[in-house]
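Just below is one structure, and these are the notes that go with it.
Missing here is one protein chain; the remaining ones are kept as they sit in the complex.
Chain lettering (A and B) follows the sequence in which the chains are written, and residue indices restart at 1 in each chain.
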Amino acid sequence: MGNWVHSNASLVVAVKASRVMVLEYIAMMGVPFLLLVSVILVPFHGIQYVKYVVMALIGIGAIMYGAIGVKDIYMKGENKSGN
Amino acid sequence: MVTNEIKLNVKRYLPETGEMKESQYVVKANKYTTVLDALINVKEAQDSTLSIRYSCRMGICGSCGMVINGRPMLACQTHLLSLSKEEISVGPMEGHPILKDLVVDMTEFFDKHRSVMPWLYVDNEEKFNPESQYIQQRSELDYYLPFSYCIKCGLCVDACPVSNTNPRFLGPQALSQAYRYNSDSRDHGERTRLEKVDAFDGVWGCEYAGACSEVCPKGVDPALAIQLLKLDVMKFSFTGKVNDRKSVKV
Partner (left out) sequence: MQILKYDIAVLGSGLAGMRASLQAAHYSNGKLRIALISKMHAMRSHSVSAEGGISGVLYPGDNGDSVDLHGFDTAKGGDYLGDQDAIERLVNEAPGEIRFFDHLGVPWNRSEDGRIMLRAFGGMSVPRTAFAADKTGFFMLNALYDNILSFPNIDIFHEHYATHLILKGTRFRAFVTMDLATGERKAFLAKAGIIATGGASRVFGFTTTAYSSTGDGIALAYKAGVPVKDMEFTQFHPTGLIPSGVLITEAARGEGGYLLNSQGRRFMEDYAKSKMELAPRDIVSRAIITEISQGRGFVDETSGLKHVLLDIRHLGESKIDEKLPMIKELVVKTLGFSPVKEPIPVRPAAHHTMGGINVNLNGQVMLDESTAVDGLWAAGECGCVSVHGANRLGSNSLSQCVIWGKIEGEAAAKLAMGDDLMQVEDITERLDSAEGEIDKLLANQGTENPYQLRRELWDTMDEYVYVFRTVTGLEVARKKLQELRERYREIYVSDKGRIFNANLREAIEIGNMIEIAQTIVEGAINRKESRGAHSMVEFPTRDDRNFLKHTLAYRTDGFPRLSYSVVKITKWQPMERKY
């Protein structure tokens, strides 16, 4: 206790969390949106190429979101034991 | 005169042995009796070893935050009869380290508040020898006023699921105060504060459970403050710009 202010200061300087979080937020909102788009695209034939791009984006987004999620859990777990 | 007998089950922490135990007291209550009145009555007449933190008994000093029937509340603002139960449970805020009985240690809580630099950034010479007052429009006042009601009672942190699982999280109280000072048209410290809270355990720790705003006895709405702060942080991080239009749109 008491030295919380100092112990956290280094963390703030090292990582600008918003740069990571913006990805998480894009993935969080983008993936469901793209899923919706891909459903809408089902009846349209002949735009296979577009469908693949959407699918690929969904895949990247899901992996990204998952990765950040794992990191999130790892971080909190670490703090818990360190406290 | 309507007087009821109510059973108070008080969850106590005994620091000497490190155990939690529950004591039961029976108190008389009329329509004015608050949980705090009842506890003081217990301390006066039944068990003087019971430790409570209390002072103003009018909901402004922020001393008597505790968990009443499972909900974080101010004891002085909660009437026994309004709970409409014959048995009432009272316990300490377990989201903070407990010192004794219903009294918690708020050192860490205050440190987090301090870490967001909650003061107006104005040149000290100007601050201490002011020649004139600021001109502040009502629309500018309304912009930060709702967030300035914080009495630092600690109930929001007790309710916050993130604070309870991640002790490093700055917490709703500190973050809402960062937003309060950032939103004051007299302040010049936004950049410093935005950089400070732009951390995983800062503003991004918030998972938007909204429990803080549910329990705030002063209606501060820390959850809203944090989301607005997130927007400001994003904007500052990617454009380097801060919100310079600090007034409510009329």
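Please note the rule applied: a residue touches a chain if its C-beta (ideal position, glycine included) is under 8 Å from a C-beta of that chain, and two chains touch if they have at least 3 such contacts.
Quick caveat: nothing in here was measured; it's all calculated off a predicted structure.
Asks: If the full complex is used, which shown chains touch the chain that is missing here?
Replies: Its contacts among the visible chains are B.
Asks: One chain is left out of this view; which of B:Ser51, B:Asn164 or B:Asn243 touches it in the full complex?
Replies: Spelled out, the listed residue whose C-beta touches the missing chain is B:Ser51.
Asks: Given the full complex, what residues of chain B touch the hidden partner chain?
Replies: Considering the whole complex, chain B reaches the absent chain at 1-2, 15-16, 30-32, 40, 43-45, 47-49, 51-63, 77, 99-101, 103, 105-107, 110, 113-114, 117-120, 122, 124, 126-128, 130-138, 141, 144-145, 148-152, 181, 184, 186-187.
The rule we apply is simple: only the chains that are shown with their structure count from here on.
Asks: Averaged over CA atoms, how far is the centre of chain A from the centre of chain B? Could you give it in whole Å?
Replies: Distance between chain centres, rounded to whole Å: 31 Å.
Asks: Write out the stretch or stretches of chain A touching chain B in their complex.
Replies: Against chain B, the touching part of chain A is residues 1-2, 4-5, 8, 11-12, 15-22, 72, 75-76, 79-80, 83.
Asks: Over in the complex, which chain B residues touch chain A? Could you list them?
Replies: The contact residues of chain B facing chain A are 97, 105, 107-108, 111-112, 114-115, 165-168, 195-196, 198-202, 204, 233-234, 237-238.
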